[in-house]
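Every protein chain but one is kept in place in this view of the complex.
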Amino acid sequence: MNFEELIQDVYLKIKSREDKGERASYIPELSNVDPKNFGVHISTINQVNFGIGNYNDKFSIQSISKVLALILAYRIVGDEIWDRVGVEPSGTAFNSLFQLEADKGIPRNPFLNGGAIVVSDILLSNLKNPKEDFIDFVRGISNNTTLEYSNSIAQSEKDVGYRNVALCNFIKSFGQIENEPSVILDFYYDLCSLEMSCKELSELFLFLANNGLGLQNNESILSESQSKRINALMQTCGFYDESGEFAFKVGLPGKSGVGGGIIAIHPDQYAIAVWSPKLNKKGNSYKGMMFLEEFTTRSELSLF
Amino acid sequence: MNFEELIQDVYLKIKSREDKGERASYIPELSNVDPKNFGVHISTINQVNFGIGNYNDKFSIQSISKVLALILAYRIVGDEIWDRVGVEPSGTAFNSLFQLEADKGIPRNPFLNGGAIVVSDILLSNLKNPKEDFIDFVRGISNNTTLEYSNSIAQSEKDVGYRNVALCNFIKSFGQIENEPSVILDFYYDLCSLEMSCKELSELFLFLANNGLGLQNNESILSESQSKRINALMQTCGFYDESGEFAFKVGLPGKSGVGGGIIAIHPDQYAIAVWSPKLNKKGNSYKGMMFLEEFTTRSELSLF
Amino acid sequence: MNFEELIQDVYLKIKSREDKGERASYIPELSNVDPKNFGVHISTINQVNFGIGNYNDKFSIQSISKVLALILAYRIVGDEIWDRVGVEPSGTAFNSLFQLEADKGIPRNPFLNGGAIVVSDILLSNLKNPKEDFIDFVRGISNNTTLEYSNSIAQSEKDVGYRNVALCNFIKSFGQIENEPSVILDFYYDLCSLEMSCKELSELFLFLANNGLGLQNNESILSESQSKRINALMQTCGFYDESGEFAFKVGLPGKSGVGGGIIAIHPDQYAIAVWSPKLNKKGNSYKGMMFLEEFTTRSELSLF
Partner (left out) sequence: MNFEELIQDVYLKIKSREDKGERASYIPELSNVDPKNFGVHISTINQVNFGIGNYNDKFSIQSISKVLALILAYRIVGDEIWDRVGVEPSGTAFNSLFQLEADKGIPRNPFLNGGAIVVSDILLSNLKNPKEDFIDFVRGISNNTTLEYSNSIAQSEKDVGYRNVALCNFIKSFGQIENEPSVILDFYYDLCSLEMSCKELSELFLFLANNGLGLQNNESILSESQSKRINALMQTCGFYDESGEFAFKVGLPGKSGVGGGIIAIHPDQYAIAVWSPKLNKKGNSYKGMMFLEEFTTRSELSLF
């Protein structure tokens, strides 16, 4: 069975299942999305491209942006970035302040909210026009000039982001942040408000399956070693305190967002994006997790 | 460059480096081992076998046994095992009691001491002659009848094992252990006292690179799915609170022991064992980590 | 209204109330006690002695013994005792291991189980015949040769004391205990098994209301300064994570036990003991707390 048939098969099976998740309710704008949306798109390094369902609809990629922000910061400051943020799974929820107190303001990894806030701080200190420069970077590597932030999502998140204000100021109180918290958070909410479709996501992230090289022009987006490290980080830390479960069941590096999107990478093979808005209790897409588990099991293409 | 040359090259380079680690001091017997020992052995599914240095010397495999205990328990009770122990990285040290209190006695994963104690409890409840049955199982899959426990190591560890007594009784106080703590710990110390060489380790663990099938007789030791899951667990949890670092730098599933041994698996390719007794601050072999980082970097054979 | 009338009045009022507590269930022997028992006895420095209800029945004083053990150890080693155990409220439950990990095995105060275990360790290292010497000490200060340990209670507690085994070994793993855990715990369970009546308790503890001087022969049991410090400790730490609530509502130094007993001291005035076996969620006597709140409110004799 080839990828197309398998994806179609698994898609239909999961589509018919009851969706026991709940849409993210803490961001008002996200709770208005139609919960029946369900899309999948794969892009392979052999140029196979296949989508099904709402694979062309744009959604809020939310925390998936944390990978893009990390990639840009990694390109700019190199391994110095690891002085500011760790590479270990945290064993705690994405917005916990617990370990930050013990670790004196150094977030355990860049995919926790605290970690992404530190990465945003690094970008702010290193970019001339942070908001424009970031989206230019993302447009560049995806060869897609239509990508946009969603101001309404950014504003919606900002209005209720007390926990993020707490995280950012807490880290600042340890002297681990350079810029003003309100400036960092405005930028952070912009990053998280990026809207992309499954198709755009899988095309964008394909370079991580290709040792850091863009597929279209063979341009190096990250070095081979950097690309491997980003994948390793997504493997161990991409799903908050469900990262072990995802490695265990799906077996691929990946990253989820509370908009219901998930991107997963099979090094040397493909990038696959799934979108279904309802989330499980850990904040990861309920059907998205199910789809990927079934897909990697049946394709026998887990990393392990 | 083939594996033999590459291993030789990396081995000599790392051998000449200063060893900034320290031997495990809390187990008296382990602090007597010659710190200059350094051995490596690889076994590939294509039947390449190559060793260098002290690859034939036996050492105390310690926590690497936790993988073997898990495999045997997984064979016996199947997925019910995950009701008793989690699959998430803990973000804490190997012998921390911290999360156990919050999680009411369910260890985060089977490679923490608490988790391995629960796995030992499961084995005790399911084996007729636990000590004999376990070593028979290990001898069977490694086709090596000479493997033995070290009574002196087991006794040495038992004499100072207050933290493990605390862990075991703490879990028991939550009703998450069936047998008597002293019986479990005696068994647990036996498991950890297994002695093997790098050669024996890489041969033994090769089936995890082969989807659960033993190489010699094609016998299924674990199902393909179970084998992948053990690898995933080693990827996310094999190195305590340095698991992220290991994934980041080495990029392979693996497991370390305080005897200075490390086993790492490249699915579909090979198993490699390294031994050097001095440990870094996280309790993992200092030179072992270095060797594997350099080896996977230069072989361009990280998973990611 | 004098003490007799007031106690009688409050006693009858509280007796008629519904008892929403539960007997301690984790120690089998304690769950057999008749839950309707309810006794009160006061002893004043002006020689008033008055009891009501089951004030003459003996019960298991449990953690109230921790005060007696502390007093004996304080007499023997003086202020050096505070190198081994703190004087701060913990903010956690009586048997939590949480802070012990952060504090490297130094219990926050001597009334936590961990703290009492350290005090027991100190007594073991300083007494010739610990079990006999301790009860001789208690008999001496209470001028009552009939006081006895209950072997069945001690054994009953020992049989299920996994959490205490964990605590003791955990502290030992930090090097903060000298003797063998099993020896310490045997002694600790003996201490906690002491049986006394409300009358005996209030008579015994009266010296703490008298600046450390025994009432009968004016013998100094503790120095004035030591006596004040024991009272201060009971004020801030005597009721686990309900100590603030007790100070807030009752306003006297005191100590509770899971047998349902409470002793409270009004410096320069009296000692009062209450017994009612059913406990609230924090492990303190439900009706005992109620009685003391009403009694101090109506007598206008809180410390504050």
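In this document, chain identifiers A, B and C correspond to the written order of the chains, with residue numbering beginning at 1 in each.
Rule of thumb we're sticking to: a residue touches a chain if its C-beta (ideal position, glycine included) is under 8 Å from a C-beta of that chain, and two chains touch if they have at least 3 such contacts.
Keep in mind that this is a model prediction, so the values were computed, not measured.
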Displayed chains contacted by the hidden chain, counting the whole assembly: A, C
From C:Leu233, C:Ala273 or C:Leu292, residue that would touch the chain that is not displayed: C:Leu233
Contact residue for the chain not shown (choose from C:Gln99, C:Gln155 or C:Ser220): C:Gln99
From C:Gly21, C:Gly39 or C:Pro89, residue that would touch the chain that is not displayed: C:Pro89
Hidden partner interface residues of subunit C, rising order: 86-92, 99, 108-109, 224-225, 227-229, 231-233, 235-237, 241-245, 247-249, 251, 253, 267, 297, 300, 302-304
On subunit A, residues whose C-beta touches the chain left out of the figure: 96-98, 101, 162-163, 165-170, 172-173, 181
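Following the convention adopted for this analysis, only the chains that are shown with their structure count from here on.
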Chain nearest the global centroid, as defined over all protein CA atoms shown: B
Centroid spacing, where centroids are CA-atom means, of subunit A and subunit C in whole angstrom: 55
Separation of mean Cα positions, subunit B and subunit A [Å, integer]: 32
Distance between chain centroids, defined by C-alpha means - subunit B, subunit C (Å): 47
Where subunit A touches two or more other chains, by residue: none
